[in-house]
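A single protein chain has been omitted from the complex, and every remaining protein chain is retained in its original position.
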Amino acid sequence: MAIRPLHDRVLIQRVKEEEKTKGGIIIPDTAKEKPVEGKVIAVGSGKILEDGSVRKLEVKPGDRVLFGKYSGQEIKVDGQEMVILREDDIVGIVE
Amino acid sequence: MAIRPLHDRVLIQRVKEEEKTKGGIIIPDTAKEKPVEGKVIAVGSGKILEDGSVRKLEVKPGDRVLFGKYSGQEIKVDGQEMVILREDDIVGIVE
Amino acid sequence: MAIRPLHDRVLIQRVKEEEKTKGGIIIPDTAKEKPVEGKVIAVGSGKILEDGSVRKLEVKPGDRVLFGKYSGQEIKVDGQEMVILREDDIVGIVE
Amino acid sequence: MAIRPLHDRVLIQRVKEEEKTKGGIIIPDTAKEKPVEGKVIAVGSGKILEDGSVRKLEVKPGDRVLFGKYSGQEIKVDGQEMVILREDDIVGIVE
Amino acid sequence: MAIRPLHDRVLIQRVKEEEKTKGGIIIPDTAKEKPVEGKVIAVGSGKILEDGSVRKLEVKPGDRVLFGKYSGQEIKVDGQEMVILREDDIVGIVE
Amino acid sequence: MAIRPLHDRVLIQRVKEEEKTKGGIIIPDTAKEKPVEGKVIAVGSGKILEDGSVRKLEVKPGDRVLFGKYSGQEIKVDGQEMVILREDDIVGIVE
Partner (left out) sequence: MAIRPLHDRVLIQRVKEEEKTKGGIIIPDTAKEKPVEGKVIAVGSGKILEDGSVRKLEVKPGDRVLFGKYSGQEIKVDGQEMVILREDDIVGIVE
């Protein structure tokens, strides 16, 4: 079963905590909102601009991305923890 | 009796909880807002853009969609539980 | 005595509760805002767009519409309970 | 002494309560904001649009209008109770 | 010493209470914000529109204007009480 | 060491209280926000407009300006008290 995000939304699979430490990124434990890591599973058709045209998203399936911990909406698909959020809530791509 | 949503609004029939579990989507029980599943019954003529033109909606009647649990306005039509919301409150389409 | 709504406003006569039940729509009794039914009596000349042009409204006198219970401003005209609201507060047309 | 409202503002003389009842409009006594009646005394040169052009107002001196009770700013001119508000705060014209 | 307001701002000298009463305007004493009277001393070069062009202001030095009592910023220039505010905070011109 | 403000920001050196009194401007001591005086040290390349073009700022290095007391961000550069704020927070130029 697949989910196609609408417009400028992106479906992301959270990366588990253990895997994240291996990747070299350690999230400091402060009061500030901290980005978490995830893998892009599916992307929407693009952002609808004010003149009605559509702009393709910059992220693509397979990208490792950082996004705000409290961004978007959580969902479980086939037992996997996922998040659906807007591309603008993604702060960066891990390369 | 039918209801035609106005502009960029969409009329959605909620999917009952049992059916949802069968479909493979399990909504985790956390404090965050979680999307629920529904079937599109009717869509408005489209979103009115700033220049006055109208942009057709991306969802169409029959689509299975995920939307914010607290989005839109509830209504019962001919005994069926329905929700009327804006297309932008739909986060994804189940395929 | 008649009232001509300004711009994108619409004058609506509330439909009495009894009549509404006959029409098949039952508004569930929850904490969420629920749309109520009414009949369009008069519409404004249209929405003024950012470039100064005017866009005709989609609803017309005689339409049965659903709108937010707490939308707009109440008024009594010749003993009739009316509501004046913006077309954007109307969620759908009953057909 | 005269006052010329600026841009999209309108100078309105409130209609006294007695006169209003004669005109057939009875404002129901609820918690919601209710429009009151008044007579347009003077109008501004028009609304300044985003491209710098000016759009003439739809109301004109002499119009009987309904407006939000708490809209705009009160002022007494030559002993008369007046209100200065933006045309967008006027909900309709009494014909 | 002179002050040149920036963009769409206007420098206004408050009119003293005594003088205001002579002019025929009596500000009613209610809880609502009430406009006060002043004389335009200097105006900015104009409002910067979204496309970068500049639109000349409608008020000019010497105009008697009404403005919100709590609008703008107070300043004393050469012993005179002045206010610097945006033209949009001026509700009307006294003629 | 120099600081180049970004976009529509302006670097301002506060004028000391003594100097200000000599200049003839006395800031009344009320509860309202009052503008303070400063000297423009450096300006950004200009405001980025919605179409991506850049509009040069109206103030230039050397200008004596009035700005909101609580506007912008304080910083000390080479022992001097400075403020970095957006040009729109400047209310006027002292001439």
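A few remarks follow.
All chains are identified by letter, namely A, B, C, D, E and F, in their written order; residue positions are counted from 1 within each chain.
In this section, a contact is a pair of C-beta atoms (placed from the backbone, for glycine too) under 8 Å apart; a residue touches a chain by one contact, two chains touch by 3 or more.
Bear in mind the structure is a predicted one, so any value in this text is a computation, not a measurement.
Touch with the hidden chain on the side of chain A covers residues 23-28, 30, 32-35, 47, 49-51, 53, 55, 58-59, 65-66, 68, 87-88, 90-95. Against the chain not displayed here, chain F makes contact via residues 1-7, 9, 11, 44-45, 48, 50-52, 70, 73-79, 81, 84.
Note that in this section only the chains that are shown with their structure count from here on.
Taking each chain's centre as the average of its CA atoms, chain B and chain E sit 50 Å apart. Chain centres here are Cα averages; for chain C and chain D they lie 22 Å apart. Those residues of chain D in touch with two or more other chains are numbered 50-51.
Taken as a graph of touching chains, this assembly is arranged as a line, each chain contacting the next along an open chain of partners. Checking each pair of chains for touch leaves A-B, B-C, C-D, D-E, E-F.
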